[in-house]
Every structure is written in structure tokens, then in C-alpha cells.
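All protein chains but one are shown at their positions in the complex.
For reference, chains read A, B and C in written order, and residue numbers begin at 1 within each chain.
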Amino acid sequence: MASETDIQVRVRYAECDPMNVAHHSAYPVWLEIARTELLRQGGVAYRSLEAAGVFFVVARLSISFQKPAYYDDVLRVHVRTTQVSRVKVEHAYEVWRGDQRIATAATTLGCVDRDGRVQPIPEGVVR
Amino acid sequence: MASETDIQVRVRYAECDPMNVAHHSAYPVWLEIARTELLRQGGVAYRSLEAAGVFFVVARLSISFQKPAYYDDVLRVHVRTTQVSRVKVEHAYEVWRGDQRIATAATTLGCVDRDGRVQPIPEGVVR
Amino acid sequence: MASETDIQVRVRYAECDPMNVAHHSAYPVWLEIARTELLRQGGVAYRSLEAAGVFFVVARLSISFQKPAYYDDVLRVHVRTTQVSRVKVEHAYEVWRGDQRIATAATTLGCVDRDGRVQPIPEGVVR
Partner (left out) sequence: MASETDIQVRVRYAECDPMNVAHHSAYPVWLEIARTELLRQGGVAYRSLEAAGVFFVVARLSISFQKPAYYDDVLRVHVRTTQVSRVKVEHAYEVWRGDQRIATAATTLGCVDRDGRVQPIPEGVVR
């Protein structure tokens, strides 16, 4: 199963703020796209997971911003699975513009059912 | 039943773009807050409507932007119900900063069930 | 100069709402991406326009929503320039999922300078 991948994202005008850079609240959205693609490359569409009653909720998020991202920049977001337990999965991320790393991040996701109760990650989803 | 009301909204930094004004995609969000409050003043929380299987979807939206809205501006959004039919409701909006009208808008909402099928608007909801 | 083009956009999880569909405030953002790409295909990056003191502001926006867009849908947004005057440009849009048209839209943009004053659209930008 794929344990790392890259996505490209072009910074949207609507994501930028008066400082002329991507607002920091745009980054969690890009990270989410990256880990969703990682899942997809492992053969699982998150959409079908939810349809099957398997949800992942963000339990922890941390981001370190080193350089600004500008409007229209094409960024590369690298994601890799760093740890998997029975009910949690951790990812680490790097955001790059060309050969310049502009941010690093980490998330912890918990697996829950439709009612928000913790449940084991189904076999084959992230392992 | 209340057929018009006003809300106040302060322009968020994250809603502003590199032109230093509120991005136009922020306005539909403010309009939605306004018509939700109108509903609430009529005694109905949209949250409880959804719980009861009654959903309103936006079928048409139009906005005319006359003046920019700046970061930290306190705006007043006036909403009034302009037309109600068996399955649709129309609203008209004005966005004001002080005594200056900066935008006007209109929406048409359709009433649907959990599966997106058109259904009659329940008695007492917008009439 | 290119007067129409298509872009693809995948519906992001963060763009979807409790009705399990893309929130209507996401559409203006997609339309903006489409007309920016149209500009780019005509040889102009909007980023460089702004650097040169040429800004386009949305004066009018209207959207008609026919079908919902679901999370993870790959949509095609078609944009074409419908009218150009000395200081304004109008675009028409269609949003498609496969062979199903899910929305139509129109915008009017005004050309302004850094201080928001109307100015003529520079030669070669949209004509």
C-alpha cells in the first residue's frame, strides 16, 4: 500500500489575504487533499469509506510556516504515513515551491463511525 | 411571522483578498447567515429543520457589488422574504456599511428532502 | 486571443456542507479559476496584471444551480467571454459533471487601478 505521495496545488486567489499570500487556513485544506490522494493511490476513495460508515476526524494538526506561498504559485505537497495504530493514523507533510520548502506539518486522524464513536481502522485502508 | 430582519457581520481577515477587500465569495456566506436569522426570528432553527428532514437548497443566486467591503468593517445585511410558493422561497438582500449601500442580492431557495427531492415547504416555516 | 476554455476542478471535502454537496459559495471560486486560466491562455497571468496596477473586480455575479456537486466529483467549468467594453468584461460559465450540466453562471468584471478607480482595460488583455 502506498505510504507516501505528492500532489500539486495551485494557490487560488480566494485563498490569498491582504498580505498578498495564501492565508494560513488554506494549508489544512491542501493537506487534506494530499492525504486523500494517498488513500486513493492505495485503492481507497474516501468517498466510498464514508458511504461505508468509516470516517476519519482530525484529532491534532500542527503546521510550521517557513516561507509565504503567493497567489498562482504551483505548490507540491508531499505526504507520508508516519504511524498507524488500531484507531489512529499519523501523517507528515512538506509543502514545496520548486526546490524551496515553505512549510511542514503533521496530523493525527482518528477513525470514527457515523455517530462519532471511535472504531478500529478497517483492514486494508491505511496498512 | 417575521418577513425581514438585519444582521451584523464583521469582515474577517481570512475573507479578504490581495486587493485588500472582502472576496466576493464571502457574500453568499453572509446572506446565508442573514436568512437563517430571519428564520430563527420566525421561531425556527434551521438546524432543527434539517434534523426533521427539511432542507433548503440554493437554486439561484445573484449579487450586485457596488462598493468594496474592507477588512474589519462592520456590515449590516438586511434580508426580506419577497416571494413564497409551495416549494420555493425568494429573498432580497442589501448590504450596508453605515449609510452606504455596498451590495444588493437575491436568492431563490428550493425545499427538498434528505435525498434532494423537491417537497412542499412545511406550514409555519416561512409563512 | 482565446475567448473560451475549460478547466477541471475536483470538489474538495472542505468545500462540502452538511447536505453532503458542494456549498454554493464554492462556485464563485471555481468560476474565478476558470476565467484566470482563460486569461493565461491568452498569454496574460493575472498575477502580472496586478503587479502592473491592473485589477479586475467583480461587479455582478449570478449563478443558477441545477444539480448538486458531490465531494470528490471532477467537474468541468467552461468559460467564454461574452462581451467586452472599454472598462468591463462579461463572462458566461457552464459547470458540467460528465455529460450533465449542473450549473450556469455569468459575471461582469470592472477594470480598476490600485485605488479602486475605474480604468480602461489595457490593450491585449481580453481582446
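Just so it is clear, a contact is a pair of C-beta atoms (placed from the backbone, for glycine too) under 8 Å apart; a residue touches a chain by one contact, two chains touch by 3 or more.
Treat the numbers as computed from the prediction; the structure is a model and nothing was measured.
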Within the entire complex, the undisplayed chain is in contact with A, B, C
In the whole complex, of A:A59, A:V74 or A:V118, the residue touching the missing chain would be A:A59
Of the listed residues B:V29, B:V84 or B:A106, which contacts the missing chain in the full complex? B:V29
Where the unshown chain meets subunit B, residue by residue: 12-14, 28-29, 32-33, 36, 45-47, 70-72
With the missing chain put back, which residues of subunit A would touch it? List them for me. 18-19, 24-26, 28-29, 32, 50, 55, 57-65, 68, 116
Where subunit C meets the left-out chain, the residues are 13-14, 16-18, 20, 23, 25, 71
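Note that in this section only the chains that are shown with their structure count from here on.
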If you average the CA atoms of subunit A and of subunit B, how far apart do the two points sit, in angstrom? 32
Mind pulling the residue numbers of subunit C that touch at least two other chains? 28-29, 32
